[in-house]
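Report on the structure given below.
One chain of protein is taken out of this complex; the other chains stay put.
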Amino acid sequence: MTDSNSPEVAASEPGPDLTPGGTPDTPGTPGVADLAEAGETDETLLSPPRPVFAQNWKRILSMGAVGVGAQIFLALSNMPLRLDDRLLIKPILSLGYVSLLFVPFIAGNRVGHQIQREGIPMHAAGLHEIFGGVICGVIAGGGVSLLSVLLVNFDLREPLVNWSPMLAELLAFGNSTAFAVFIWLLLGGLAGAAGGAMRLVNPKARRVVVTMVLTVGFISVLESLVMDLAEGLRFEWLTERVYARRGGLNWNWALILAAFSGLVAMLTRGRVRQAREHIASLEGASRARTNFGLIILTGAILVILPLFLGKFTNELLANVGLFVLLALGLNVVVGLAGILDLGYVAFFAVGSYSAAVLTAATSPRINPEMPWLVALIFVVVITGLVGLFIGAPVIRMRGDYLAIVTLGFGEIIRLLFLSDWLADTFGGSQGITMIPGAGIFGLGSVSGTEPRNVFYLVLAFCALAIYISWRLERSRLGRAWMAVREDETVAEAMGINTVNVKLMAFVVGAILGSFSGAIFSAKVGSVFPNSFLILVSIVILVVVIFGGMGSIPGVIAGSAVLIGVLGGPRQPGLLSEFSEYKLLIYGALLIWMMLARPEGLIPSVRRSRELHQQEIAQDSWLREQLDEEAESTAGNDQPARATA
Amino acid sequence: MTDTMSHPSTPNANAVNGTAALLETRKLSVDFGGLHALDGLDFEVREGEIVSVIGPNGAGKTTLFNAITATIELSSGDILFEGASMMGLDPNKVTARGIARTFQNVRLFANMTVLENVMVSQHCRTRQHAFGALFYTPAFRREEAEIRERAEKILSFFGNRLVGYRFDQPAFTLSYANRRRLEIARAMATEPKLILLDEPVAGMNPVESAELTKLVGRLRDEWGFAIVVIEHHMDVVREVSDRVVVLDHGTKIAEGEYEEVSNDPQVIEAYLGHGNEPS
Partner (left out) sequence: MIRTAAPRRGAPRTGVDWFLAFLRVAALTVIAVGLMAFIWQEIDADNPFARVVNPDATGLSGAQFRGLIVSGVAQGCMYGLIALGYSMVYGVLGFINFAHGEVFMVGAMTGMITSNKLADAGWWESNFIGSLLLIVIISMIVCTLTAVIMERVAYRPLRGSPRLIPLITSIGVSFFIQNAALVLLGPTAKVYPDVPDWVKDKHTFLQIEGARILVVVVSLVSMAVLWYLVEHTKGGKAMRAVAEDAEIAALMGINVNRTIVRVFAVGGAMAGLAGILWGILFRSVTHLTGFLPGIKAFSAAVVGGIGHLGGSMAGGISIGVAESVGPLLILEPLGVSGVSQLRDAVAFAMLIGVLLIRPSGIFGERLPAEDRT
């Protein structure tokens, strides 16, 4: 895998393939105007590899120290023990060990990172990177060695609940402590070396390797989903062979899958990307047609697929859909209008409770027992009013005060539902139970026992919500939201009534939230104040930010990945073993996203513009220069240079 | 009419158009803490007139703009637009009445495209709300088309600077001069009767500034706007203005045609300092 020839190869041919990454110091390169292109500047200038021992020792030590900290933290958080049951590849690899080993791998990879400076040649990767990776990995692995010594000799069980002999045994692979010390230094070194080696494989080979690892990883991690699909689509004969009886891939099948996916990646090399870029470069009517086709295709898959899925997966899909709906609502408020609402759960709660009160026979004081669809009208009106009520006082506050105050409102609303004071209307801590399902035009009742129907209901409302946010974004109102997000004072001076426009965003968000609230109460059949903790708001926010603020596909992908794989605040995801850690991971993910990719998984065009102004401005400046060279007739418009 | 009498020095500048005052401030005062940024200022603009407001730094020029557009609180006095008081209006209502402005430090909606910047500024002249957008009504479609058409028309006023592929470029990619132009386009899109330009040529090179000077004249001639310009460049002031108003310490110290004002000893003392004739 790691042929050390490739860097020289890359160095000797400085770009026969037309990667659109011409550096600005080569004027006239036609590719510079390609704005979508980001990062993939592989064919930059290369200078010879650095000597093996000329390491940046300070960096190695600090990366190693971070690795030690991370390893010890992960070990003491009980993640390895808990995840040890989850076999990935049958006899060899469990998720528990992976959760530790990925640390030295990443440390070993990052330690060789070079900062790319324009015009200054990069060093070609070589043994230097591997050696650095090994040292860094050994240090990081040493963290586990140290921990296994400490585990045997000291008892810190008092504050640290996971300080146990079981952990020591796991870390030692069932052998002696000395073995543990040795093996972790070795494993750390190996993982670090692998990490460092990733730097010297050329990008194409790296893509193949990554595809192989990801395929095997996904297929083993998403075992329950694949099994469920297999049952519906009748290919159990295959999965029975692929998966071992007690979970995990059989090792021979893991190899087969890896080889297969590697082959596919090699054959289709770059084609997928080309296709994507082709679609992105389409304009006007053909773009619209392609998009429409894609939407229809996705819709059709989403309608047909659940028919072949079991209860488990449909339940999962319904949960994901519910969060897509919530996230779409929050996306209008946060992504389009730029109002950071941390109390979004309030609308979810009001929607659920009002639907419960209006439909349930057991509701303590008011129980009109309306049919669900009729109740929905009232729910929308009530929640819209609550949106106005909460929105009006906060709308003129500074952005961050607004965040805290909405959080306060969210908490006040939950406390009111919980209080004895209103208990004879809302049931207090007992909540409201025995809520009937949602009856849809005599198509039968949609309730939690039929997750497939719930999913269809959710899907319908998601489609509605997508339509609403899509249409509004491209209207006069949507443009006003953008303007308000950009600069409120100027928006006001340009004749936009900022208060009304922002209130409108609040109300639209509230109404979308009420949809999911009404579905939620019908699905679960009961509402309790504890379903509406601030936590829910934060999770929805993480979903929106992870997916990409202001981007509808991003928000959907965000919910699918986070809620589907890790699980919601109370809803289990595919990786049910992670349930203890999901909030931890959400937190870490939020920090990491903000630091590394603030525009989200699938960014909206506008958002990435905002965050990458400088690069785009440079590109456009270059384009302008080229334009001017081309038509040297238009003389007097010299762009002022120093204003980016 | 009694008002004109109270102005000591409004001779033949008023004769440019004999129409009534479009904008009129009466005893306008703005205080920041103890500082009188504007102190009992009487100021007026007639229809179709181009008035330059000049004065040394801190004379209260931008404060005057902020007061007119209601972005700051008045301490006392009144502002009349087309004869009706504008006291107590929100900034967006002032714009809706027909006063648009640009900002001294260009403040575009940087991440919106050039076209969107102009489209969004037609907000107060258009009506379609969420309902039309959701149901994609014919009225909505018609209005969207009109908004777009108007925006393109306004942008084409600036020659080929802001058209074509620039329509869909984010505003922050524009050159400085183009940003200034786009700000003016945005003000035009609010369909004003009066445009307030705050140092429109600041930071431009002589060629660009000469071009923009012509543009200000065309704004009046082709679109019929009345214009108030704050400007430091005296050649621009001489070129464009029907009338020049000189402020110092929040009060008006002189008013009249350019030549007249530039020879006023009080102005030379307060503003030109060394008594040098500006080039």
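Points worth noting:
Labels for the chains are A and B, by order of writing; each one numbers its residues from 1.
Please note the rule applied: a residue touches a chain if its C-beta (ideal position, glycine included) is under 8 Å from a C-beta of that chain, and two chains touch if they have at least 3 such contacts.
The shown structure was predicted, so the numbers you read here are calculated from the model rather than taken from an experiment.
For the chain left out of this panel, the touching residue among A:317, A:438, A:541 or A:616 is A:541.
Listed residues A:76, A:379, A:512 or A:536: the one in touch with the omitted chain is A:76.
The chain not shown here is touched by just one of A:129, A:228 or A:411, and that residue is A:411.
Here one chain is not drawn; of A:115, A:307 or A:595, the residue touching it is A:595. Interface residues of chain A facing the missing partner chain: 73, 76-79, 158-162, 338, 340, 342, 392-401, 403-405, 407-409, 411-412, 415-416, 418-421, 423, 488-489, 497, 499-500, 503, 534, 538, 541-542, 545, 580-581, 583-584, 586-591, 593-595, 598, 610-611.
Here is the rule we use: only the chains that are shown with their structure count from here on.
Those residues of chain B whose C-beta lies close enough to touch chain A in the complex are 69, 71, 90-92, 95-96, 100-101, 103, 107-112, 116, 119-121, 123-126, 128-130, 132-134, 136, 140, 143-144, 147, 160-161, 169-170, 172-173, 175-179, 186, 190, 203-205, 207-208, 211. Per the touch definition, chain A reaches chain B in the complex via residues 467-468, 471-472, 474-480, 482-483, 486-487, 489-498, 504, 508, 606, 609-610, 613, 616-617, 620-621, 624, 634, 636-640, 643-644.
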